[in-house]
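Only a portion of the chains appears, each positioned as in the full assembly.
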Amino acid sequence: TISQEIATTYASALVNSLSENCFEKCVKAPSGSLDATEDKCVSDCSAKFMRAWNVVSRAYVARINQQ
Amino acid sequence: KEVLAFIQQESSKAKIQTSVTQFTDMCFKKCVTADITTGTLAAGEEQCVSDCLNRFLDTNIKVVQLLQALQR
């Protein structure tokens, strides 16, 4: 998959975790294609996840520096 | 050189098998939800497993594209 290409350079753990979380949340009953609702949900969910990633990243670095 | 090719082939086969096991784990949980009474897959379960794999790969590809767009 394309993911393997980016994985080595960026972060395969991130791609996996994001894909799994958003697939679980957005595709409850898989059908013959990603319908429009599922497609929008995956986009929104990915954006939400990356915002959460940034919140965690900032809070974690702040905590490390504080200790 | 043939030995190297053989090793690479074996290791990419192992990678694919590891992915197949991960995907099966996920799609089995999603698609086999009723109590188990037989060793066969009901037609609906089999379709669900196949769709689950393909829609997960769609999601995976979409996620990678979104991350690549973010990096630019």
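A and B are the chain letters, set down in written order, and residue numbers restart from 1 in every chain.
Simple rule for what comes next: a contact is a pair of C-beta atoms (placed from the backbone, for glycine too) under 8 Å apart; a residue touches a chain by one contact, two chains touch by 3 or more.
What you see is a predicted model, and the numbers here were worked out from it, not measured in a lab.
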item: Copies present in the complete complex, per labelled chain; value: A x3, B x3
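Simple rule for what comes next: only the chains that are shown with their structure count from here on.
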item: For subunit A paired with subunit B, centre-to-centre distance based on mean C-alpha positions, whole Å; value: 17
item: Partner subunit A, residues of subunit B touching it in the complex; value: 26, 30-31, 48, 51-52, 54-68, 70-71
item: In the complex, subunit A residues that touch subunit B; value: 1-3, 5-6, 10, 14-15, 18-20, 22-23, 26-27, 29-34, 38-39, 42-43, 46-47, 50
